[in-house]
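The complex appears here minus one protein chain, its other protein chains still in place.
Then we have subunit A:
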Amino acid sequence: FQGYLDHEQFNQLEELQDDANPNFVEEVVTLYYRDSARLVHSIEQALEKSPIDFNKLDSYMHQFRGSSSSIGAKKVKAECSLFREYCRAGNGEGCMRTFQQVKKEYTALRKKLETFFQLARQAGPVDRARRPK
């Protein structure tokens, strides 16, 4: 997870997990991917329109950035910030390019998290402390 996750933030999620909610982290991450899939789709559609509605794009990206930062998705969040700068500058090309990066980071993180949860399920709660890097 080197560089992909903000460990303080992700730790926070792990600390919220307890006997009453033993799968809290996985639930939140699943919720994130579900909600953000919708946003990704909306952003893609908005980027295809002509002329581009930068305000709308910025608003979608604000949401995306917000929930990404809640789960500690550091790289995704950084690309989102960059995207918003292009939005504010009204730079459609820049937006499209950056969005490819956003999707790349987002997908890469998803794969890492899926592996993490698979391992966690196999190992049981005691080994959760050892996170694959």
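Observations
As a convention for this text, a residue touches a chain if its C-beta (ideal position, glycine included) is under 8 Å from a C-beta of that chain, and two chains touch if they have at least 3 such contacts; residues count from 1.
Everything below uses one rule, namely that contacts and distances are computed from a predicted model.
UniProt records the chain missing from this view under the protein name "Response regulatory domain-containing protein", selected from "Response regulatory domain-containing protein", "Aminomethyltransferase", "AP complex subunit sigma" or "Cell wall / vacuolar inhibitor of fructosidase 1".
Looking at A:62, A:88 or A:104, the residue that reaches the missing chain in the full complex is A:62. Although one chain is not displayed, subunit A still touches it through residues 8-9, 11-19, 21-22, 24, 27-28, 31-32, 35, 59, 62-63, 65-67, 69-72, 125-130.
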